[in-house]
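For chain A:
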Amino acid sequence: MATVEKTLILVNKVGLHARPAALFVQTAARFQASVRVVCNGRQADAKRILPVLQLGAEQGSVLRLFAEGPDADEAINALTRLVQERFGDPE
Partner candidate 1 sequence: MAVGLVIVSHSARLAEGVVELAAQMTHGAVRLAAAGGMDDGGIGTSLARVTQAIASADSGDGVVALIDLGSAALIAEMALESLDAEQRAHVRLSGGPLVEGAILAAVEASVGSPLDEVLATAESARSLEKLKR
Partner candidate 2 sequence: MTPDRTCVLAWLRRSAAALHEQRDYLTSLDAAIGDADHGINMDRGFTAVLDKLPTVAEADVGTILKTVGATLVSTVGGASGPLYGTAFLRAGTALAGRQELRPVDALAGFEAAYEGIVARGKAQRGEKTMLDAFGPALDALRAAIEAKQPFANALRAAADAAQAGALATTPMMATKGRASYLGQRSIGHQDPGATSLALFFQMMTDGK
């Protein structure tokens, strides 16, 4: 199965801090596809909160997403939207 890949830049102020990380994980977990996220030379399962927090992703960090599975496109789209909409934060 093909891997869907996407590169994003974190635009929200606090980065993948507790609440945004929780939303990120909760969004990834809605999909069957497996999603990996790579940042700062570290890799995390996008559905696991601790590894995602341990990425240490801050504002301006580059996130590379890799999704595999029947709904990989939808998963990448949903995560992209979340990041681009700054996790619902004003800044």
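Just so we're on the same page, a residue touches a chain if its C-beta (ideal position, glycine included) is under 8 Å from a C-beta of that chain, and two chains touch if they have at least 3 such contacts; residues count from 1.
Candidate selection criterion: all candidates are chains of the complex that A comes from, given by their letters.
Owing to the predicted nature of the structure, the values given are computational and were not obtained by experimental measurement.
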- Task: Among 1 or 2, all from the same complex, single out the one that touches chain A.
- Result: 1
- If you look only at chain A, which of its residues touch candidate 1 in the complex? 18-19, 21-22, 25-26, 29, 47-50, 53-54, 56
